[in-house]
Structures are given as structure tokens and as C-alpha cells.
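Up next is chain A:
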Amino acid sequence: MQRQLFHQIGLPTVGMILILSLAGCAPEADKPLEEVNYRLKWLYNISVVGDLYALDSGLFAKHGLAVNVKPGGPEKDAIKELELGHAQFGVASADQVIRAVSKGSPIVVIAQLFQTNPMHWIFRPDKTPLKTPQDLKGKTIGITHGGNDETIMRALLAKYGIQESAVTLFSVRYDYTPFYQGKVDLWPLYRNAQAPIIGVKLQKAGERFDLMDPSKMGIRFVANSVVTTRKMLEERRETVHRFIKALLQGWREALNPANKEKAIALVLKYNKETPEEIVRQQLPATRILMMPSADFEFGTIDAAAWQQTEEIMLAQKLIPVRVYVEKLLKPIGK
Partner candidate 1 sequence: MLHRRIYQFLMIYFTGFAALMLVKYSLDLSDYVIPGFSEIWSACRRYFGLYLLAVLNTLSIAILGHVLSICMATVVGIIGRLTIWIGSFIRVAAYNIQAYPIVAVAPIIFILLGDGLSSRLLIAAMICYFPLLLSIIGILSEPVSEIEHFFESTHRMKWQLQVKIRAFENIHKLMTVIVGSATLAMVGTIVAEFIAANAGIGYSIRIALYQSDLAKILVALFLIGICTSIYLVFLEWLGGIIKERIGSI
Partner candidate 2 sequence: MRFEINELNYTYPGSVRNVFQQLSCQVTEPGFHALFGPSGVGKTTLAKMIAGTINEFSGEIRLHQMNHVLYTYNLERLPGWSSVLDHLAQITPASNKQRMQELVDSFGLETCLNSRFVQLSLGQQNRTNLTRYLLQDFDLLIMDESLANVDESTKEKIILKIKALYPERCFLYISHNVAEVSKFCKQILVLRSHHKDPQAVLLQGQDFNGRQSLKVRDLEQCMLEIVNAA
């Protein structure tokens, strides 16, 4: 009887519970992905390998997100797009962030990609030996007027009490000829993306090259970071969490030496113009700048470096007043 009753009441009930619980699960699984736009700082190259990895490996989708990863470029500004609502996440350099916040832009930093700024200066050690910062005196140094390499170099000179009159600042463009011709002693470039390309050319010409890293001289000017709006963080905090979780996982996996081949293949898939042998050199260079050690927690925001960046900008009058950058740093990844 009891069994019959169970059959009559219990079985359908269990069935109903099962169906309901399945029904409860099913929408979760089939729930349409939440679409967000993510504006990169630059074109698809080695500096966005983790972003591409998260996209291509389905990490974003796994976290319920359909992310439109949009390449950046000289005319693209992620912060402006965030404010205009064209993107929900973006990559911007620290000087961009500080400048924007000083003008009232409601943005926050949720992860820091580069732990060391990739902006370095290439030089020929045989012709221009550089052992201490004081050796910069008398040299012709390339800078991009208005670019953050100018800010970094001026900060470096100021830190070591080198008068600008003691060096020759040479306005650079994308054409390296003045450096190849030896008219300029130090030329600014991105350590991970450009140094392997230029290095190959110098090696072919039988010349040795070295790189000057300003961070080793105490100038820790922060580079690319992931940003979003304050509103996004407050109103869609969970989305921000899922995004950053997927993104940081993508970066960790892309920089993991075990996934080297996959990461290289991915860069080549999105950027067909760069030869494979260059990408092979670019990847470890990028890893050094983003993962100083194997156990480093990727995406960590270096508050001290951010404060130094703000100090530098303030000293060079690039911002009129202090923005208290530490208030913008919202490390979501932890």
C-alpha cells in the first residue's frame, strides 16, 4: 500500500522535483551569453596574447560572457569608449588613466597587465656603453614628443639630476633610420614587441645591442592595465568578476611555458604579418614583463608603481592636481 502510495504520490513528486531541478539547471546552461565589448590598447600582437587566449579557448564563454575583443590602435581610446558606452572593458596605459581621472573620467583599474613597462631604450653597448644613468650625459636620446617615453625619460633625467641640456633629445617617429645610421644613441621601443625585430636587424648587420630598462633605474612607470567604469563595477559587479576571472586565466595560460606553442599559434592566427620566429622571441620577452616570477599572481596591481607614475606626471605638470590614484585601483582578480 505504502509502495503503491509511493508510486502514486512519491514517484511523480520525485519526478517533478527532478524535472524542476533539471529545469532549474537547464536555463543556467543554455542561458544566453552576456555580451560585452573589450577594447584593446593596440592591434593584435604579442601584447594581447592573453586576451586572445581567453577568447579562443572559450574561457569567456565558460564564464557566461560573449566578449567582442576589439583591436586598438593609435586613434582608439578605450577610456573614451567606456564613457560613451561603446565598450564595457578596455586596456589603457597608466598615464592615460591618470590623465582621464584628472579630467573627471569615472574609471577604475581592475587589473594590471605589465608589471614592468615594456618601454625600453635600445642602444649599442660597443658604441654607447651605459653602466650608470650618469652615462646618459652627452648622448642623443630618442623620445616621442607627447608620448609616455618622453615622460619616462624626463623622469629618469630628473631623478639622477641630469640637466636636459646635458643630453640631446631627438624627436623620433616610426622610422628607425636615424638609429641605424648612428645619429641617435638610444632609441625608444617596446621591449617585447619591437626589440626582437630590431635586434634581428642589428645582429644581421653584425652589431650588438642592449636594452635600457628604466624600471631598473627606479622609474616604475606603469603601462597597460584593464579598466572599466565605476558604474559598471557597482552595478554589474558579478559580470566584472566573471570577465576578469576569465581574462586573467587566459593570460596565465597564455604565458605558461607549457602552452607556448598554442599561444604562438594564436598570435599568428590573428596577426599574419609577423613572422613566426619573431613571435617566438616576443613571447618570452612578454612573459618577463608580465610574470616576473613563475609563482607571480598575474594581474596584480602595483599600487606603489601607480603612485610613482602619478608623482611623475604631477611633477611634469601633465596633470594639474593630485588624483590619488590608489583610490582607482580595484584589484578584482584576488
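The rule we apply is simple: a contact is a pair of C-beta atoms (placed from the backbone, for glycine too) under 8 Å apart; a residue touches a chain by one contact, two chains touch by 3 or more; residues count from 1.
Selection rule, in plain terms: all candidates are chains of the complex that A comes from, given by their letters.
Note that the structure is a prediction, hence the values are computed from the model and not measured.
Contact annotation for this complex: of the listed candidates 1 or 2, chain A touches only 1.
Taken together, the chain A residues at the contact with candidate 1 in this complex read 74-75, 77, 79-80, 83-84, 96, 99-101, 103-106, 144-148, 171, 173-175, 177, 318.
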